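Every protein chain but one is kept in place in this view of the complex.
Labels run A and B following the written order; every chain starts at residue 1.
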Amino acid sequence: MSLNSHLNVLDFTLLSLLRRKFKNFGIILVFTFIVFITGSILFLSYSFKREALLILKGSPELIVQRMSAGRHELIPADISKEILKIPGVSGVEPRYWGYYYDPLVKANYTILASSETLPANNHLLQGRLPGPEDKGVAAVGRGVAKARFLDIGSSISLLSSGGDAMDFDVVGVFETESELLTADLIVLGQPDVVRLFRMPAGMATDLAVSVTNETEAPVIAGKIRYIFPDTRPILRKEIVRTYDAVFGWRSGLILTLFAGALVAFIILAWDKATGLSAEEKKEIGILKAIGWETSDIIEMKFWEGLVISLSSFLLGIILAYIHVYFFGASVFAPALKGWSVIYPDFRLAPFIDPYQIAMLMALTVIPYIASTIIPSWKAAITDPDEVVRG
Amino acid sequence: MDNGIIIRTENLTKYYNKGKANEVLATSGVSVGIRRGDFAILKGPSGSGKTTLLSLLGCMTRPTSGSIMVEGRDISHLPERFLTEIRRSTCGFIFQQFHLIQGMSVLQNVMLPLYPTGADLTKLRKKAEGLLEGLGMLKRRDFPVQGLSGGEQQRTAIARALINDPEIVLADEPTAHLDTALSRDFMNTMKELWEKGKTVIIASHDPIVFENESAGLVVEMRDGAVKNITRK
Partner (left out) sequence: MRRSTVFGLFVLLCVCCLAALGVTSEIRVSRFLVQSRDLSGITAALKLTDISFSDDARYTRNPSQADIFSAFQDYPGSIEHFPSGSVTPPPDFSSLGAPITVKRR
């Protein structure tokens, strides 16, 4: 058969589909929606994972928490000396941090003591970080700045655990581009954090341990647990793995939310494809009787499935891209944010996994074509004289 | 090709639903020969097997036993592909119910048989328009077929049957849905085709058809068997 014969059959198929405009455009609409949702989830979760992995590359190799009565407790800072003695440990630094609920805007902040200064060429911080020993100054995340209308030079008042108000001058504001990391942060000097939370002297929230060779980190973690049985070491590898899983679960939630739509579509496709109507059967018979071969009929059905599923796939995936990377996944945002007051804009970098897209295409286009062709098979192989006999 | 015979059947028997409870013997032991350029009528009451014989002659189905020779070639055991090929190249079929594809225009219906052959659609359209013109249907070419009258639907069906320049034109009970005037029109059309050298085979029990003066061969059928063959 020549190329023109295929084009002719495609022409006929399109003509035939246009006869039932309402039904077929309805199917394309629903199909596009499903691809749009699934594609958005894939884009969102893949980008989020890739971003998280890149951003968290700088995390401490090992965090040591102390557990007491099943809860995360403050840890004595002086055990860092013991930990430093373990071979392979190159440094131990206490971290001072905690959560602060601001009743004014009903938001949770993350309060953090600064320990190191940022390199001067870091473009994501306007102003500077407070020095480790600075008092009365703060750097805030964009989310906090927006919630409390802060800018460099203004001041923020926090209520300490002792009940007295503490005022901080804002000396730094993180740029919007760093929101995914810093939206709810308030960075203070270490003495201010200790005073704000009334942490007992010599206690820290946890310890950040740096190791000379990261592959040895699990061994070091085991040794720390052996020497201090009440601690819980957390490896950077585990942190990363947590983020690998987070979006799996979150996407699972969205999938659940849209499972209804999916099921509806499957039922629709099933009904449409398997229940070959008497009219369609008769048409196949007529085509055979006037000289179409079985293979022509199958080809027509193939085109029918392809036209609908490929159009839907292409439209759906384009819309999904626009939705996730130009509109910040606005359809999902409410579910993803939860009840948070401060949340980052999902201005994700469009990391794309061609494999995932190919999988999505294979899982939408091929089954649809199959479910269009297979039921018509039987009608296509019957003798055309059934039509003659009416 | 013996004696200019275009289709010959030998001892043709066709069962439907063979081996099942609803088994039907539609034709049994039919042997006829139709010559090139014959105007043949298959005559008989309904249920006499003439439609089945017509389907067999038109390569729509294969016999249970016996053989059909079309242009000297036994087609009773050919695979479906070749049967379709023969059907497409030599037969034009006009159905009792017309069997036009609903929702498409007259022109599209007429062009339909040649779509999968890879025909150039512009040329095909010209040809279809020519055929419609000959049948007085050109002004209706863009009408959807469901809006046509019975006579117009039949003329569309005739044009469709002729689009592939068939050697043999077959019609099944063509006058069943037409009044006397339209039936005569139809027969005149068939006569014109016959005069142009086509072989015409019509299955009918309508006197307008089988008493037509052009009918050179009348095969009378009853209960699936040939009762009488008259050649004028």
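Operating definition for what follows: contacts are C-beta pairs under 8 Å (C-beta built on N, C-alpha and C of every residue); 3 or more make two chains touch, one makes a residue touch a chain.
A quick note: this is a predicted structure, and the numbers were derived from the prediction, not measured.
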Chains in view that the hidden chain touches are A
Given the contact definition stated above, which residue among A:133, A:151 or A:177 touches the chain not shown here? A:177
Thinking of the whole complex, not just what is shown, which of A:67, A:84, A:263 or A:381 touches the missing chain? A:67
Taking the full complex into account, find the residue in A:25, A:343 or A:377 that is in contact with the omitted chain. A:343
Residue touching the undisplayed chain, where the options are A:23, A:85, A:198 or A:241: A:241
In the full complex, chain A touches the hidden chain through residues 7-8, 10-11, 14-15, 18, 51-52, 54-60, 63, 65, 67, 70-72, 93, 95, 99, 107-108, 110, 112, 114-119, 122-125, 129, 141, 143, 174, 177-185, 187, 206, 208, 218, 221, 232-235, 238-239, 241-243, 245-246, 248-250, 252-253, 307, 310-311, 314-315, 317-318, 321-322, 325, 335-344, 349-352
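Following the convention adopted for this analysis, only the chains that are shown with their structure count from here on.
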Return the distance between the CA-based centres of chain A and chain B, expressed in whole Å. 65
For chain B, which residues count as touching chain A in their complex? 51-52, 54-55, 58, 60-62, 80-81, 84, 87-88, 93, 95-97, 99-104, 108, 112-121, 160-161, 164, 172
So, in the complex, the side of chain A touching chain B is made of residues 1-5, 8-9, 11-12, 15-16, 19-20, 279, 282-283, 286-296, 299, 381, 383-385, 387-390
